[in-house]
Structure formats: C-alpha cells, structure tokens
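Missing here is one protein chain; the remaining ones are kept as they sit in the complex.
All chains are identified by letter, namely A, B and C, in their written order; residue positions are counted from 1 within each chain.
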C-alpha cells in the first residue's frame, strides 16, 4: 500500500468527496493558496473558486454562512485554521448548527464538517494550541471526530462529509507530516468505531488523536518490562465506541485514559465515570486518567514539555495502575 | 433574619461592593432599566451611567472591553443576559480573559465577573436554557461559581467581585424569585467551599444551583422511606471542595451526582471520575450521575418535563444506588 | 400572498391595498391572540409582538416568491405569516403542540417552515444575517433566481455579524435582501443612543451595499421600494433596506415598556400602519363596513385558530429524543 502523509490523506479524501458529490464545498481563510498547512493544495485548480471558497477573516460568517448553506443542500467543509479560532464562531456552531435540526422539529439538517486543527505544536502557545474536544462532546447535535493516522484521516473525513449532521473534525497539527499506509481506494469509516492500535492483556489505554502514538510508544517501552498494554484509538469521541472499550477493559481489567487536553473536565472524565458506573465489578483497579495540568499552554519549550503528556508519564501511570 | 429573594440578594451584594470599591462597575445590555430580570434595579440611580453601563448588543465588545478595563484596574461585572449569549463572546472569555495573566507572565490580572444566567425556565427553549458550566471548569484561569440560595447569591457574588481572576458566575433563572434568609451584613463566602444543605448518613447527593432544591425535595421524600440522604451544595465548581465531598462520601459510602446540564461530558463526570480514582476503597457502590439527556432543550412543556432532572428521578436513582 | 402580485409601483391599486390591509389585520389578530394566550398561561415561552410593524412584513414578505428564502428574528410572526405559513401550525407551535411548525420543539422564537422556505426565526440577535449569506451563496451556486430575505432589528446592526455578513454578501455579490426593521428600540434601550454615526444605512453603504431607506409604516411606498429592492436582488446583488417603524407593544408581551415617553407612543399610534392603510382605503372608496368586515374576519379566523390549537394534542414525550442527530443520537434515558 502506498505511504502518504496524514495531510495528504485528508487532502485526497476531500478531493474525492468533492468529485463524488457536487454539493460538497470548502470554505475558509487562505484556502485558495492551499490552506495554512497545505491541506487544500491544488484543490482550487481542480474545483474552482466557487467550491474552494476564500473567506475574509470573519469566523462568525464563515461558520454561520455554512449553516445557511447546509440548510439549503450544500455540504460545507468549514476550515477554522486553528481550533482556537473556532471560539470566535461558537454561537454559530453551538446555538445554530447543533440545534437547528431539533429546534425546527426535524425540518432540516445541517450537514457540515468543521475542521479544527488542535494540539500542541512548535511552541504555538496559549492561543494556538488548545484541544477543546470535551466541549463539543457535551453539546447535543454534534458529532466529534479526531483521527490519529493517515488512513483514518482519509476514511473518517469521508464519513464526516457524508454525515447528515454537523461534525467537529479535529486534526492534530503535529500529525500533518506523519506517514502511513493508505489504500488507493479509501472507504468511509463508520463514525463511532474505535480502532485497536495495539493488542495487550494487562492494561487498556484508551486515547485518541496524537496521543495514540505517544501511548503506543509507552506501550512498547512497557513491553520491555513484560507489561502488555492494549491501545485503543477512539477515533470518534461522540459517539464513542462503548462496546470496544468495554470489551477491552473487561478483558484487561485495568484502564488508563490518556488525552492531551486539560485533565480537569476533559473527555477522559466521561469515560472514566462511565466505566466506573457500568463496569465496576470487572475492574481490578479504578479507571485512571492522564491529561494536561489545568494551565494555559506555555510557549517556552521546557514549560511546554512540562505540561505535555509524554510517553514516560503514560508508562509511569500504567505501571502504577498495575501495582494497584 | 430578613427574608429576601435570590435576585434581591444579588442586587444588594453588587450595590454594596460598588459602594465599597469605586473600581467596580457593571456593564451589559439594558442595565440602565434594571437588567432583563430586574437584578440591576435602582443601581443606575445610585451609581450613574459611568458605573452602570448600558451596552449596545455587542457581546464581543461587552466582554472584550471588560478585559481591557480589568487589565487597567477596573473590576467589571459583566452581564451576559443569558448564558447562551455568552457564546457570542467566548473568544474574549477563553482566549483573552482566562489566559492573559499566564500568557503575559503574571504581569496582569483580569478581575472580572461574567454573570451568565443559566438553566431551564418557562419554555425558553434551546437558545435560552443552556447550562454550560462544564466548559468553563475545563478552561485554565477561570473560576466557576453557581449559587443556589439567596444568602449564597449575596456572599458568593461579593467573593467573585473581590477575586482577582475572571469568574464565571452563573445564576439560575428559575431561582430569581426564591426567598430565603439573608443577614443584613453579608460576608463574602470563600470560593471553593461547599455547603451541606441537608445531613444524612445513607447516600451523598452532590449538586449545585437549582438542583440543590430539587435534590433536597427528593431527600425529603426519601426520608419518608427511612433513607437519609445528605445533600452537598458545591457552590463553586472550580475550585470544587474536594475535602467536603470526600468527607461526606467517605461517611455515606454512596454518591449520586446531580446536575441540570447534559449528563454526557458534564461536570458530574469529573467528580465521579475523581471519586472513583481516589476514594474507591471507601465506596460501597460506584458513583452515579444524573443529568439531562444529550438533546437540545425543547420548548413544549411535556418535552421540557421529559428532559428535566426531577425530584422523582433523583429519588429513584438514590434508591437504586442503595440497592446496589 | 398571491393576490398582491398585480400592483404597479406606488400607484397601488385598491385590491392590492386591500390585500395588504387584510394581511396586516391577520398578523395583528394572530398576535393579539398569542398575547392573550401568554397572559392566560397557555402560551409558554416569551412572545415578542410585532404590533405596529405589520407594514414591513406585508411589503417585504408579500413581495417575495413562495420559493424565496426568508430568515427572521425573535419578532417574526408577521414575516412568517405573510410568507405563507399556516397560522394554525404557528399557533400550535406557540402552544407547544404536536401539530406546531416545529412539532412544539421550537416555540415562538424558533418558528420555521421549510415548506415555504422560511428557514427560521432566531433567538440570537444578529445570527440570521450570516446564515442568510450562506443560503444565498448556495442559491447563487445553483444558478437559481431565488433570493434570500433576511430581516433583523435596529439593535442587530451593532453586532459584529452585521459587518461580516454584509461584507461577505457584497464581496461575493450574493442575492440577499437585508431588511433592517428599525423600531427604535432594542429591548428597553433606545437604539440610537448606542449606535454611532448615521446608523444602519450608512454602514450598509460603507460596506459596499446598495441601500434604500423607507417609512416602514406607509404601505404603498414601502411596497414599491421593497418590490424594487427585491427586483435588484433577483438581478443578483445584495441590497439593504432600512425601514423606520415603531413597536406599539412592549419588547415582550410581559413588558409594560414604561421606558417609553407617553407622547412618543401617542405619536406613534397616530402612525399605526393599519390605521394609515385604512385611511388610504377610505380615500380609495372603501366603506367603513367593508373595513370593519376585514378586521372582523381576521379576528374571527385567528380566534378560531387559537381555540382549535389550544385543544390540539401535545407532542408525545418520547419525541424529546428524536431529531437530535443520526449518529450518536440519544437512544435511552440517561438516568
């Protein structure tokens, strides 16, 4: 299978969806030049300025207009550049896109994909590094997707575009350059299905996005200590694959939930609480969570390092969990 | 002690703080006329239009300008009218107010109070009923306060105004008319301290805001069945009073967390996950959570009733917990 | 409102004026029923009446095609009714009944009727302008000659979305008719006191949008101006129409509106668009009895609708869980 980057996988998936469905268009700042990271490169040439739409710096209108377009049959892919700037358009996303179908009694749907690149990335600091997936999971009407691999960035983006409801689609900026195998023909991946990134019997690490790789690295380290960690890549946060998580945790009887976002109030809490409530009798130890401390993301590398969830810390937490 | 309403208690506390500290001002739409609910009534007359500031409908500027004012020594009380409209100013709150102190290396503080009335209220429907406290708990730099009684609405508002960091202060619209005893002289209540609303030995109900009253009603019903529920009113969600919760739960060995907000990704998950992680060996049953289903708030009374966390449901959940 | 299509400019013919008159009464009667319903505790959520502003609804929405798209505000009953929505379904929505336009899920602030391309009232001031832009972008892409009409209040021009939406519509030359319904107040605030410069029209022009201004209580001229504006928009470019009117009630049905000077209100009553229209019809030769009959018929229609609606069935409780989303929909009670 050919190896391509996460970025290229997303780019191709979008192009394929745009070829397949003339109602799909993309809108955002600097898309005509390929997007900030190059994830739209070449698309203007193929699809023209009516489908690769350059927008003024006006997040409210970028997202708000996409709600209007989606309600009239378009399927906009909305580029927010950094997840942090989506905060300028939260009313449009949460009060409008997420609620329209329900509020209007099912008369309409709002099939749009909001791409929100997340995460720590090259000292981008407090206003360019947030991971706020937990917010969107809490909002009825939204689907939340966070791909970790090139193949998933293709298959999940396709599924997101085909979804008839608003999807918050969070790519991780640190993954753009990651290479991996992606089939020539990518099928959409059903939303809500986790992927087992690594098999293990001793402990289950539930995670998503860039942390899948960090967790896998930790698992490999642990393997040297004869601890076999299973790594589950959630891929979709809402809906999340309860069956896969329950199955794995019931088997390993220990679970560590890992995310890059702030630990307090993060989505890890929902998983941990759910497992504690519903799988208690199968657990050998209570669910544990790893996440960032509740501080804004600092700029300086040693400080950024300090708040980063590292493979070391994951391994350490897994060991502690096994001792308990 | 005189009995006054929750609304009047807040109004008085604000007036007292404004008398005490000339740097305190209030800003928002229609404040000059007393605010949407009357919670600013009479203040324009006493403090004049430079301290009771009527704003155009421009949430970005209402909150954003308050950040600038706070960084230069004012202590703005920012009225958002409904928590839902604060979504129009999320960038200013989350990317600016919450991060400025840290991002600028401690050179400044942003002492502002953002008042965001929350909750279900008279068929206000999807865009006027949200309770998004969980979002703010997840944001480093913010304090989150949700008073449940008239006395607390006075003491906590004072504390919030005196806090040197941004505070999201969520009153519940359904409580405005609630009467209760409030001392003539109200002292600020330390942020981060819970209040035991009812004593009990069989189960601890951890809750906040309007749900404190619903939970107390449920507890009274349960008392008739010889189940004694303790009700803890968290009052401050960040920081939350871990000591009080741990002490109570360690005693009752069973905990039910109740909130009006959507259950999925709600703040209940954080408490449940924390208790499962840290108090597991003292628990007779795993922590349970009650919250709204993951649907937007509907308008029609029977539908609204369906998504409401009621005393019946709380009682039912407590009984189930005691059986487990 | 098919019957008003014939007229020609400001020389409004008698039939056309009559039709406007009838529609204005229907709006007013509808809202008076809704207000009484709210007072009786049968209409639950907040009701924002448009009494006094009916001329804008009839002149703007009366000149739209059925397939033109409409986006309205919290004060949208009139717009929606004239666009062609069924008043019974609207009343059911206000009463939270299953047969409401939104099955009772929305209420007054979220009435929508996609069957007549009415894409929703909106509870967030200024949010509809950006939504309108996207709908227009879609229409343009389809090569359609349909247009989008987006109505908002004078308060909305102080929200940033106004700039973003108008800029975008102008840059992309999109078929949107922006209508500012300037009733002088945003809730209890005199909007002019918090609006700098020359207001909506000047802002529209600075944003490169062709802008027209009109007396919003004077049906014949407003009709002509709206028609002209709509024709231009159908020709493919955005227009801003600023109409000056007055809200004769409080901000909501519960608002006594004590903040308004009595003289101001009295003067505004003199300019009540229904009264002015009646005067014109008298000049055109209509008898008092005919005028009274129009009013009576509208009142009868809405009273009967209200009565039917308040006896209509409630939505089934399990419908609280439908139409949230396909994937990840709530499948069970979470407690």
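Remarks
Operating definition for what follows: a residue touches a chain if its C-beta (ideal position, glycine included) is under 8 Å from a C-beta of that chain, and two chains touch if they have at least 3 such contacts.
Everything numeric in this text was worked out from a predicted model, so none of it was measured.
The chain we do not see here touches A, B, C in the full complex.
In the complete assembly, the contact with the undisplayed chain comes from C:166, out of C:61, C:166 or C:179. Residue A:58 is the one among A:5, A:58 or A:209 that touches the chain missing from this view.
Interface note for the absent chain: among C:98, C:206 or C:303, the touching residue is C:206. Among B:31, B:120, B:142 or B:279, only B:142 touches the chain that is left out of the view.
From the set A:119, A:192 or A:298, the residue in touch with the chain omitted from the display is A:298, counting the whole complex. The chain not displayed touches chain B at residues 25, 50, 53, 55-56, 58, 60-61, 63-74, 76, 91-92, 95-96, 100-108, 140-143, 163-165, 191-192, 238-239. Even with one chain removed from view, chain C keeps its contact list with that chain: residues 158-164, 166-171, 193-198, 202-203, 205-209. In the full complex, the hidden chain is touched by chain A at residues 29-30, 32-33, 36, 54-60, 84-85, 88, 122-128, 263-264, 290-296, 298-303, 305-307, 309, 313, 316-317.
One rule holds in what follows: only the chains that are shown with their structure count from here on.
Centre to centre, using the average C-alpha position, chain B and chain C are separated by 36 Å. Chain A and chain B have centres, each the mean of its CA atoms, that are 30 Å apart.
Spacing of chain A relative to chain C, judged by their CA centroids, is 40 angstrom.
Residue positions of chain B touching 2 or more other chains: 84-85, 88, 125-127, 264, 289, 293-296, 298. The multi-chain contact residues of chain C, meaning those touching 2 or more other chains, are 100, 102-106, 110, 122-124, 160, 324, 328, 330.
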